[in-house]
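Only one protein chain is missing; all other protein chains are in place.
Each chain gets a letter, A, B and C, in the order it is written, and its residues are counted from 1.
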Amino acid sequence: MARTTKYFARNLAHKDEVAAELEVESLGQGRYAVTLEGHTFELESLVLPHGAVSMIVEGQSFSVEFDEKGDEVGVLLRGQLTRFDVADERKLRLRAATEGFTVEGKQTVVAPMPGKIVKVFVKVGDVVTEGQGLVVVEAMKMENELKSPKAGTVTQIVTREGATVENGAPLVVVE
Amino acid sequence: MARTTKYFARNLAHKDEVAAELEVESLGQGRYAVTLEGHTFELESLVLPHGAVSMIVEGQSFSVEFDEKGDEVGVLLRGQLTRFDVADERKLRLRAATEGFTVEGKQTVVAPMPGKIVKVFVKVGDVVTEGQGLVVVEAMKMENELKSPKAGTVTQIVTREGATVENGAPLVVVE
Amino acid sequence: MARIKKVLVANRGEIAIRVMRTCKELGLSTVAVYSEADRSALHTRFADEAYCVGPAASRESYLVADNILDAARKSGADAIHPGYGFLSENAKFVRACEKAGITFIGPPASAMDAMGEKTQARTNMIKAGVPVVPGNAAPFVDVDEAKAYAQKIGFPVMLKAAGGGGGKGMRRIDRMEDLDGAWRTARSEAMSAFGNDAVYMEKFLDQPHHVEIQVFGDTHGNVIHLNERECSAQRRNQKVVEETPSPILTPEMRAAMGEVAVKAAKAVGYVGAGTVEFLVDAKRNFYFLEMNTRLQVEHPVTEWVTGIDLVAWQLHVAQGGVLPMLEPIAPRGHAIEVRVYAEDPSTNFMPSPGTISYVRVPSGPGVRDDSAVYAGYRVPNFYDPMLSKLSVWAPTRMEAILKMRRALDEYVLTGITTNLRYLKQIVLHPEFVKGDYDTGFLPREHKTLLGEEDKALARVSMIAAAMRAHQRAEKQQATIATAQKPGGSSHSAWRSAGRRTGSWKKGA
Partner (left out) sequence: MARIKKVLVANRGEIAIRVMRTCKELGLSTVAVYSEADRSALHTRFADEAYCVGPAASRESYLVADNILDAARKSGADAIHPGYGFLSENAKFVRACEKAGITFIGPPASAMDAMGEKTQARTNMIKAGVPVVPGNAAPFVDVDEAKAYAQKIGFPVMLKAAGGGGGKGMRRIDRMEDLDGAWRTARSEAMSAFGNDAVYMEKFLDQPHHVEIQVFGDTHGNVIHLNERECSAQRRNQKVVEETPSPILTPEMRAAMGEVAVKAAKAVGYVGAGTVEFLVDAKRNFYFLEMNTRLQVEHPVTEWVTGIDLVAWQLHVAQGGVLPMLEPIAPRGHAIEVRVYAEDPSTNFMPSPGTISYVRVPSGPGVRDDSAVYAGYRVPNFYDPMLSKLSVWAPTRMEAILKMRRALDEYVLTGITTNLRYLKQIVLHPEFVKGDYDTGFLPREHKTLLGEEDKALARVSMIAAAMRAHQRAEKQQATIATAQKPGGSSHSAWRSAGRRTGSWKKGA
């Protein structure tokens, strides 16, 4: 592996922005040179026992916590959480190859947290409006109504009242 | 391995006491029955993420921290640290076999903590009295004079002024 | 009354810890109860004794009076402190404790009866000459009755649980179309929180202030007030930030509200710690809202400015002691509390249970953290998502605000989503800083409070993200290198590593 690698990072909060290009060079002993938009930042990093990283960039001291899920990296820094999609060139190519699988038009409502399904208001075939309540999830003594993200028809219900669901579990499909 | 095992534990603070015999039986799901002096305690244990153990013994709740070095187990419980030598029968036999290696009469003064040797007062061949200063170790801005544990002759000096030593490093041998 | 020696705390999490701390200071033994989901909770480990009272769902554990009393009997506890929520305002439970010969640390059942059912309480207060918010006199029998009543008093209205407070089972309704949905969720929430799904309705006052008075009574007929708390910063009808003194109160208003609160408490023969909640309108008229017949979540701010340990007073009064002071006490300095929740403010405060990977709480001068979290703790999804009550004290309000900013900056709690940043946005918002914010503040300013992205930090974050990706790649590379060394690892590991190396080379 070369000591310098090119990465592409996209701030997930900015939907329409193109990915920025960053070049990372290892200088050894936790030191890196990162080039972004023509400016090279020298940074020194120290991985802390609990996995966070202390980073000193041009004198500025940052304690950084990472929340990683695949190529998505959440960076918690001075109280601000920013999520990025980070990939090197190889991964970008891999993604291009599998891109065809994403289906347009179909929207899956997923459980936003682990909890219990206390109500399902719709059944397969129902026509729903945008914002119409579909299911109610109870978690931590709060009931949360999940609404339809779009107008359409319910094509699939993959849960039932009383079910315990994990974070991200698909519940209802609207097409 | 049988679900019940016999252990021998000796409280290291009580030098002359014989080891107590304990029988431990696994009841599954973190539950154990421990028999000591005819009484069987039912206990339920939960290993916490940082390695400590929450233990509920007959309704009493204890948070227990362990400090393990081989067969020596330090148990920190409600602020009291008690050190035990714990072994099962197999280990007891092993020890009996190697016991011959311990050498009597010779005393090695070791570094009680990591630090720097700032003074060595004696040289090989010196006759020293019990309590006579041998070396000074500096650690955490405090100087600590290490004294001879017995009257005798210095037979070996395995450090020098300015040396950085680790915890437990042998420094001077008095015979 | 007999001297209390062992206290069972019929609650969980931070309030259980809070109560046990005072018990420990007073030399009392402590008994925890825990549900199966709370075996690893801090309160279970913090107590001297701990007994399991049932499965995760509170209806099957913390709300089952018999299970709690069983634990009390098993442990030999001579008193029960209910904390807040769960059985704390359940008069039946108080009577059951009495019958079992166990001291209930709280008001007598009769006072709870008089205040617990919210519509009855309103009637009692009107009788005592206390001003109340317009609303109906008894819970609705069905949704149609509710609809008719709403039609009568006009929208917006508040649908509220008759069985208890604390924002549970409470819904603001602006249009008739929303009443069905609100009726459904409010009742179901009320049932799960209080075991009682009765609801009633109040006229929604337009952006009032929520100001409450802490009262304290003893068994000798003395009742005093310990000043107010400003609790207008609410999201989803639940308090998020509280402070004392209230920035909108004059000494005259404090005295007047204090007097009414004491009158209300005396009218029901109140004993122990209680809170009389008022709504204050734009003209500074105040109306009785409800009385919480228990210790309040936000009690620490009162403790900061009075120097009183309210739990110690509760124990003192429960043993027949006379109130240690009988005159109102002037507040010293200023205190603010924020509630740190496991929730995501950007998705309508969706709870975010999960495993806390790391926590470092703020401390230093004037900072208090009441929490029950630890690194590695899995926040269960069965209970209230509050993680910590963080409170600060300083000589002046502005200094307290700046101290809170510092404390929030210092709070490290990772692994789950929290509202820490949102809380910081609240206390630094010009409206909060100015001090004249009403209950409409948080909903109105929601977008601003979510906070804009700090571009400079986002830029550094991106650099960090790239560095992290590189570090991971390096680590992977190092593993591969080890695997390739003779004696490193097995053949099959080497093979898959080789595959990976090949790809990397192409990519680089």
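The rule is short, and it goes like this: contacts are C-beta pairs under 8 Å (C-beta built on N, C-alpha and C of every residue); 3 or more make two chains touch, one makes a residue touch a chain.
None of the values given here were measured: they were computed from a predicted structure.
Across the complete structure, the visible chains that the omitted chain touches are A, B, C. Screening B:G59, B:P114 or B:P149 against the full complex identifies B:P114 as the residue touching the chain left out. Annotation: of C:L402, C:V433 or C:L457, C:L402 touches the absent chain (contact as defined above).
Summarising the interface, chain C meets the missing chain with residues 17-18, 21-22, 24-27, 300, 303, 307, 309, 332-333, 360-361, 363-371, 374-375, 394-395, 399, 402-403, 405-406, 409-410, 490.
Take chain A: the residues that touch the chain left off the picture are 46, 48-50, 54, 56, 59-61, 63. If you put the missing chain back, the residues of chain B touching it would be 1-2, 5, 7, 9, 11, 13, 20, 22, 24, 26, 32, 34, 36, 41, 43, 45, 47, 50-53, 55, 57, 60, 62-68, 73, 75-82, 84, 86-91, 93, 112-115, 118-119, 133, 136, 138-145, 167.
What we mean here is this: only the chains that are shown with their structure count from here on.
Among the other chains, B has the CA centre that is most remote from the centre of chain C.
Distance between chain A and chain C, defined via averaged C-alpha coordinates, is recorded as 30 Å. Chain A and chain B have CA centres that are 49 Å apart.
Multi-chain contact residues of chain C, defined as those touching 2 or more other chains: 375.
The multi-chain contact residues of chain A, meaning those touching 2 or more other chains, do not exist; every residue touches at most one other chain.
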